[in-house]
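There's a structure below that I have some questions on.
In this view, the complex is presented without one of its protein chains, the others remaining in place.
For reference, chains read A, B and C in written order, and residue numbers begin at 1 within each chain.
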Amino acid sequence: MNLRFTKEQEQFRSDLNDWLQDNLVRSWIEELRDPKNNEKTLFDIRRSWQGKLYEAGYLGIHWPRKWGGRGLSIVEHAIFMADTLHAPPIASRVGINLLGPALIHHASEEQRRRFIPKMLSGEEVWCQGFSEPDAGSDLAALRTRAIPDGEDFRLEGQKVWTTFGPWSDWIFVLARTDPDDRYGGITFFLVPLAQPGVEVRPIRQITGESEFGEVFFSGALAKREHIIGEIGEGWKIAMTVLSYERGSMSLAHPARFDHNLKDLVRGVQENGTIKRSDVREKVGRLLIENEVMRANGYRTLATMASGGAPGPEASLEKVFWSEYARRLADAALDLLGFQAQLQVRSPGARQEMNWGHEALWVRAGTILAGTSEIQRNIIAKRILKL
Amino acid sequence: MNLRFTKEQEQFRSDLNDWLQDNLVRSWIEELRDPKNNEKTLFDIRRSWQGKLYEAGYLGIHWPRKWGGRGLSIVEHAIFMADTLHAPPIASRVGINLLGPALIHHASEEQRRRFIPKMLSGEEVWCQGFSEPDAGSDLAALRTRAIPDGEDFRLEGQKVWTTFGPWSDWIFVLARTDPDDRYGGITFFLVPLAQPGVEVRPIRQITGESEFGEVFFSGALAKREHIIGEIGEGWKIAMTVLSYERGSMSLAHPARFDHNLKDLVRGVQENGTIKRSDVREKVGRLLIENEVMRANGYRTLATMASGGAPGPEASLEKVFWSEYARRLADAALDLLGFQAQLQVRSPGARQEMNWGHEALWVRAGTILAGTSEIQRNIIAKRILKL
Amino acid sequence: MQFELNEDNTLLKSSTREFLEKESPLEKVRTVTEETPEGFSRELYAQLAELGYLGLTLPESQGGAEVGPVGLAAVTHEMGRAALPGPVLDILLGGEVLSRLEGDTAANLLQEVMKGEKMVLLAHSETLTHPQEAPPAVHFSKGMIHGTKGPVAFGASADALLVTTPQGLVLVPRPGEGWNTVSLDTFDHTQRFVQILLDDPGELLSDRPIPQEVDLLGAVGAAGLLLGLMERSLELAVDYLKERQAFGRTIGSFQALQHRASDMWIKTESSRSAVYRAAWALEEQLEEAPFLVAAAKAFTGDAAGFVCGETIQLFGGVGFTWEYDPHIYFKRVKTLQQLYGSTRNQLELALQAKGI
Partner (left out) sequence: MQFELNEDNTLLKSSTREFLEKESPLEKVRTVTEETPEGFSRELYAQLAELGYLGLTLPESQGGAEVGPVGLAAVTHEMGRAALPGPVLDILLGGEVLSRLEGDTAANLLQEVMKGEKMVLLAHSETLTHPQEAPPAVHFSKGMIHGTKGPVAFGASADALLVTTPQGLVLVPRPGEGWNTVSLDTFDHTQRFVQILLDDPGELLSDRPIPQEVDLLGAVGAAGLLLGLMERSLELAVDYLKERQAFGRTIGSFQALQHRASDMWIKTESSRSAVYRAAWALEEQLEEAPFLVAAAKAFTGDAAGFVCGETIQLFGGVGFTWEYDPHIYFKRVKTLQQLYGSTRNQLELALQAKGI
């Protein structure tokens, strides 16, 4: 057993943190607090931050060098995700996390050269086009159709939960090239948003923000040359790309909760209740649960580092962090009182933690990217063989 | 809204408690603590206590006078169950609770005259013969067969969870008169245990006691004259009798938990932790949950008293009390420390509460008489129509 | 024994529902909470006054409807179902305080409150962090009140405040230039919390603290709101389970979701039992009433949090959208858990009521 990073990984980590010292001027929460910022300016901040990271070689850390990556392992990528928590999220996060692996493992040489560099640099921002109103947990029920039109295809249908696209340039889409073949009839297209037959609408979330959107296709052009893999391979590709990011958040989640816990502890110290044994028990449980989450994360990374591939075990981490996040936010509302309900820009709000947002945002964690129910189905069927 | 008992009901209650003053010499837990007692003597105590209750007219309180009952309502019966908590349980409890209603509502005049008085007096002790090893939650899967033999029938099969019968005289049995008709092929028999072809074996529970047993039938005689209702009506009768006792424990459960809570509170006062805010919060939650349980109980009784019949709502009370009992016992182990693990006869054990037994017994509550899972199915299907 | 409401309260409850369904459907609730600065409809509150809701529990001798705690619970139960925005319960409690005070000022003000001509709210809380021992933040001397109160729900809309001070209860009319407020923006967009910086003339109405009966009425009213919010949320969830399709079947046919819904129903029905029993005990002035009221508020707060949170979960992705309704009930519940005696405070009150 050895849960230490290698010397090289430690070196990577300290280099990264030196670089952040010099380059990260304001933390993301500071940007959020700044009343001068709006959704547009915040997006520009994300985009330019992505550019900086790209130049410094911090994007595609675990991708092959020849495709613009750094050729390191998922461990370095996980370290990066954990240590850049307070930095702005990159603009093309979904593109890089989901499309990247698809391009690397399933695209043609030409497609890789065309799309990867601009995606990494942020010059082209990508959004995801998998889910549909009637195809959420049951993704294979998707109905968006790709109708042959000469060499190419025309898209008809609707996608939802696309990371909101007014500032996106491209979308990668799963669409039906065969309505009768549930899995084999799905194809993976790359489609530019700036064209007739594409309409993008924001979806307002219960937090009041609009990070997600809907995309409506009515005869939009999907070029054959922009199909990833073969026609009918879309489902296979989509399922595999979802697995390439395993472990990338294994350190970031507990690190994020460390930050939240630190603010919670400071809060109960400030309001003088830290000596109450009920407060101590609640905080104690939250502390150790996060530490267990970190242990699971180290284990995932260690397994991958020693060549193993975590399969459905990833469901464990998803259920654990998303349901923990709910317990933590609810505890903060209980222990910090009214203050914890305040939005980040409100007078009296805590400066380091956006609890008012967190209390609502955590409700998405158990739903998005496979609900807790779906995760438990996966564990029961694939691991316990029930 | 009015959750008060009537004057008559209050009178009944005070008469009952006066009577208990004069007639209940030792509480059941005192009997259990007494090392001179064993399973046999304890059973004799239950039997003679039942006799006393019978003479005083406290059995079949809510049954018609003409069948040896007292002709009062379920409310008086519920009051009786709550106020006699500390008395020995009667010997023929299952017989009176389950068979009684079957006799009253489905038996012939002659059968009633033959069986009811001796059942009430305790002269004949009854045990239940519904469940089978492969027919628990799925009761209709029962396979015990009643094979025609002239006028009568011969039983072949096995029953479990019969209230342990070395001291029982009769068993009421659901058996198949038609193997092919899942529901319509079940008939309700009354069978004497003291006959060839009947073997009774105790089932040892995780508590170490043996209140339950198994009964094996190999050619035992089941007389036609002892069939309740018609051949093939067994399932219908069994399902209805299960409903006649609704509400009878609606006050007894919270009263029982009052007693347990009182001991828990006394315990944390004695060990000096009652001032700890974590202890206060835990005890506070348990207190209010029991009070909500009582509110549900009053509501059930009020609904029945004003002519309504609680249907699947009974599942609510079953889930609530049985899962609450687990939380309470676990909390006692946590808050009272080692002392709570001690068996009632062990030195150092608490005198008024048998926590060592409770910590295990509560595990049966969520299983017997319809598991928590079955209860939730019933609520989802019959109430929410899912 | 009878659990059903008596005729009067049954009528009161059904007429309240009809009124709110007609005058304050959820679309209207969305409009006033999302698009108006005050966060509630003045017109609707004028109607509520006209119909006597703002004097619901006040003695007939003072012009009130003299409805008891059971009727109050029945009304707030409906207001919760409708997710009615605004300080209706706070107005009622302000009236309850005024009705217990000597003197013409209080008496005259009370009449204006019931008529809906003036909105008078209690300003009690003085901390944004967790309640703890702290020096009083407001003082009254020489006819002037100084200091900061808050959070006060919808305080900016008040025509006068009943401010608790170490010197007693002080009436502070809205200054000509309006209140000096700091608006506190919480995750619950249906609320309008403010801190109020007081440096104004006031009138000492009483040197006694707010009577316990008022707190008990507040807790019963809040428990009724919570019951209504979770009851309606559960209805939305069950309807959705029956209509939404996945994997070729309605999602309501999945046992895991059936059991979740069963738990939600168990908590909702248990809350119903607890709320009305507590209200009835208070109405009958039973000795155990304070304990039962604390139990009802604490239990319904937790129960409603579970029910309305799981409704979002059962809706899946759309449950996280502003467009669908579950978040409205969830936010209101999360806010109410902390008000009118937070769950944690009610637990302590329950223990003390039991002499523990």
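One rule holds for everything that comes next: a residue touches a chain if its C-beta (ideal position, glycine included) is under 8 Å from a C-beta of that chain, and two chains touch if they have at least 3 such contacts.
It should be emphasised that the depicted structure is a prediction, and the values quoted were computed from it without experimental measurement.
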{"item": "Selected from B:23, B:37, B:121 or B:205 as touching the chain missing from the view", "value": "B:205"}
{"item": "Hidden partner chain, touching residue among C:14, C:31, C:212 or C:255", "value": "C:255"}
{"item": "Of B:3, B:336 or B:353, the one touching the omitted chain in the full complex", "value": "B:336"}
{"item": "Of A:219, A:284, A:311 or A:347, the one touching the omitted chain in the full complex", "value": "A:284"}
{"item": "Positions on chain C contacted by the hidden chain, ascending", "value": "254-256, 258-259"}
{"item": "Interface residues of chain B (partner: the chain not displayed)", "value": "131, 134, 136-138, 141, 160-161, 203-208, 267-268, 270-273, 326, 330, 333-339, 341-343, 345-348, 356-357, 359-360, 363-364, 366-368, 371-373, 376"}
{"item": "Chain not shown, touching residues in chain A", "value": "1-6, 75, 265, 274, 280-281, 283-285, 287-289, 291-293, 295-296, 298-299, 301-303, 305-306, 313, 316, 319-320, 373, 375-377, 379-381, 383-386"}
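We adopt the following convention: only the chains that are shown with their structure count from here on.
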{"item": "Euclidean distance of C-alpha centroids - chain A vs chain C, Å", "value": "39"}
{"item": "Cα-centroid distance, chain A relative to chain B, in whole angstrom", "value": "54"}
{"item": "Multi-chain contact residues (two or more partners), chain B", "value": "280-281"}
{"item": "Multi-chain contact residues (two or more partners), chain C", "value": "257, 344"}
